[in-house]
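What follows is a single structure, written as structure tokens, with notes after it.
Apart from one protein chain that is not included, each protein chain of the complex appears where it belongs.
Labels A, B and C are assigned to the chains in the order they are written; within every chain, residues are numbered from 1.
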Amino acid sequence: MDSRKGELIRITTLLVSIVVFVLSLPLYFNFNAHAYEMQFVEKLPWIPSFGIHYHVGIDGISLFLILLTTFLMPVSILASWHITKHIKEYMIAMLVLETGMVGVFASLDLFLFYVYWELMLIPMYLLIGIWGGPRRIYAAVKFFIYTMTGSVFMLLAIIALYFLNHRATGEYTFNLLEFYRLELSFAVQFWLFLAFAFAFAIKVPMFPFHTWLPDAHVEAPTAGSVILAGVLLKMGTYGFVRFCLPLFPEASHVFIPVISWMAIVGIIYGALVSMVQDDLKKLVAYSSVSHLGFVMLGIFAFNIQGIEGGITQMINHGLSTGALFLVVGMLYERRHTRMIADFGGLTKRMPVFATLFLIITLSSIGLPGLNGFVGEFLILLGAFRSRILYASIATSGIILAAVYMLWMFQRVMFHEIIHEENKTLKDVSKREFAILIPLIMIIFWIGIYPNPFLRKMDASVNHLLKQTGEKAQTVSNLQTQNTAVIPKIDIVSETKAEW
Amino acid sequence: MSEYLFYIVAAITVTTAVYLIFEKNPVFGALYLIQTMVSLAVLYILLEAQFVAAVQIIVYAGAIMVLFLFVIMLLNLDIKEEARNALPFQRIPAILMGIALFTVICIVIRSKLLQGKQDQYTTAYVQSIGNTKLIGNLLFTDYLLPFEITSILLFVAAIGAIMLAKRKL
Amino acid sequence: MITITHYLVLSAILFTVGVIGVLIRRNAIIIFMCIELMLNAVNLSFVACAHYLNSMQGQLFVFFTMTVAAAEAAVGLAIIVAVFRNKETVNIDDINIMKW
């Protein structure tokens, strides 16, 4: 393919993604912050005989995730300017990925959700498998199979819900809002929660389902890593908020200790392992495990601070870790290595880059005044309100975050330049500057004035808490009885009548 | 009379079929198969299906089998072609399975699981119009669409055969 | 009195013989002929059923079967010729790359 054609493809894709972003902005401005109902709903029959609809809509929870997706897309397309291998296919994969991601966050029909969920898996698989690093096939397959394993259980649970709903209401539908109204027995909730949670926990990824992440990140191209960390991981946490909590409130309450401990272990473990990595991308990947642990802890605090913090932290992680991957990508483009030991002293050659990198690093550490702090503090506050012990242990993660990020920053950017190759490095180009600046502006914005964001979530999060709280109370006695023993009624007998 | 005829023809059919599968020389095999087909045509006449009998001889025994013979001769195959036998151990199980299959089919036939419905085309009715004419009528009225699709199938097959067989297009 | 059962059993015998042929022979052309034999066996049961049920559908089906058989013979033999041209053999045991 000649270069002019490639350039045309790049520019077209970039324009498309920018247009999508611009189109997504009215969602924010026209969003009614006082309503908890789904907004901008569209519902068209798709396969009416099975009760499947093209049913999309957003609330205060998905709003920001969609905006994050549409925002990160042009950024990552700009960051893939250097791709020369199969540009056309690459760009197609990126755009299909965007469709899938936005679809996942917007769908209110579980069937549609599942379709989107799987849809975005394929371009990601290709992005890693075709445009990735040397061990890309291993990483891509690992990523795919890990996610698929979880998805299968989720699919089963979705089908079970479908039939349970039919038995309760006599109507065949995949409508999520209908499912919200179901009164499920505790045993059913228990198993369905497990199935959903398994799928989402892999996606998050929570310890100990995280090992696909470092490999996938290391091998993926820069843009792939950005999207993977920025958006794909959020699908797991989003899934917990959107599906697990409101659909299975009692089960969710029972699982608080399990999930919280997994999250806490993830926070500390991710941080410790991240600390000793010698590959930049791996380091950032493990730090994601730690950050997402915070998000999960916040969500399972079951109070408004925790969940709002969790959602904020999802956005923050998308921005700062996305930015970190971009930065690592820039280094990689220059030196074709990601080993920390190959760098050192870059500040001298690349002062502007150093400043940007530092801001991003600090945002990831959670320095007050930058975005990371708002989310982390709210999460910890929420967790603290529900279980002091959890929050106290998790807070130590912020110490470790400082250790691993600053140590990395020091080894990459500070000291004398040892390697000859590093002496001729160029500072950020205009394109790279254009990539990072919007991210940094939002990092500051959320850090200094997060209130507009938080206000838009209020109604939805309050509603969510009401949903989970009210439903949980109705069967609270049952719950206390069942915490000790795993319920024996399995889903098959519950739904067998339908078959 | 027709009873004996059936038994005789049936015996010939089975014999030639068995010869076919144990015959080493493909040319002879083809000839046995032709004989089988002719015998079957006789059975069709016994079943008062004159048109089918005619087509059986013309198309099957005539056209298709000639094609077979033609290919056999074109490829100039001789007996040693079957030298390599990768699955010698499959011979006995295969025959056993064949017998098992036969048993199963017989059981199905005996169990009368599959029962047909009596239709209007009695022998007398068919003879009053004529077997061939009746088939023709049906083909061009009720079965027009399958008939046309068949023509397309043949067309495609012809093209496909040419595509496959020609070295260079 | 010859009943439908006679014809069906004869058809079954012919079919089974065809199956055994397919399973034990290695010459592609003979296997092909065995398949023709199986087709014919089925044809026989069609015609027999049609006769004893006073129906024309059986005969019409046989007609279609024959067309398909003709088409199949044409294409199948073409394939055999093509394979022979490449591999210098029609022994299907030598044509076993369709694995793993």
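In this text, contacts are C-beta pairs under 8 Å (C-beta built on N, C-alpha and C of every residue); 3 or more make two chains touch, one makes a residue touch a chain.
The working rule: contacts and distances are computed from a predicted model.
Chain not shown in the complex: UniProt lists it as "NADH-quinone oxidoreductase subunit L", one of "Heme exporter protein B", "NADH-quinone oxidoreductase subunit L", "ABC transporter permease" or "Carbon-phosphorus lyase complex subunit PhnI".
Looking at the complete complex, one finds that the omitted chain is in touch with A, B, C. For the chain left out of this panel, the touching residue among A:Met314, A:Leu380, A:Ile442 or A:Ala459 is A:Leu380.
Taking the complete complex into account, A:Val273 is the one of A:Met38, A:Ala79, A:Val273 or A:Ala323 that touches the chain left out. Listed for chain A, the residues touching the missing chain in the whole complex are 142, 145-146, 208, 210-211, 269, 272-273, 275-277, 303-305, 308-309, 345, 347-348, 351, 355, 362, 367-369, 373-374, 377-378, 380-381, 384-385, 388, 391-392, 395-396, 398-399, 402-403, 406-407, 410, 413-416, 448-451, 454-455. Hidden from this view is one chain, which touches chain B at 86-87, 90, 93-94, 97-98, 100-101, 104-105, 107-108, 111, 113.
Mapped onto chain C, contacts with the missing chain fall at residues 19, 22-24, 26, 31, 92-93, 95-100.
Definition applied: only the chains that are shown with their structure count from here on.
Taken as a graph of touching chains, this assembly fits none of the simple shapes: it is neither a line, a ring, a star nor a complete graph.
When each chain is reduced to the mean of its CA atoms, the one lying nearest the mean of all protein CA atoms is A. Counting contacting C-beta pairs between every two chains, the top pair is B-C.
Work out the mean CA point of chain A and of chain C, and you get 59 Å between them.
Here the CA centre of chain B is 6 Å from the CA centre of chain C.
With each centre defined as the average position of its C-alpha atoms, the distance from chain A to chain B rounds to 64 Å. With touch defined as above, chain C holds no residue shared between interfaces to two or more other chains. For chain A, the set of residues that touch two or more other chains is empty.
Those residues of chain B that touch chain C in the complex are listed here as 2-3, 6, 10, 13-14, 17-18, 20-21, 23, 26, 29-30, 33, 36-37, 40, 43-44, 46-49, 51-52, 55-56, 59-60, 63-64, 67-68, 71-72, 74-75, 77, 81-87, 90-91, 94-95, 97-99, 101-102, 105-106, 109-110, 116-123, 126, 131, 134-135, 138-139, 143, 146, 150, 153-154, 156-158, 160-165, 167.
Listing the residues of chain C that touch chain B in their complex gives 1-2, 5-10, 12-21, 23-27, 29-30, 32-34, 36-37, 40, 43-44, 47-57, 59-60, 62-64, 66-75, 77-82, 84-85, 89-91, 93-94, 96.
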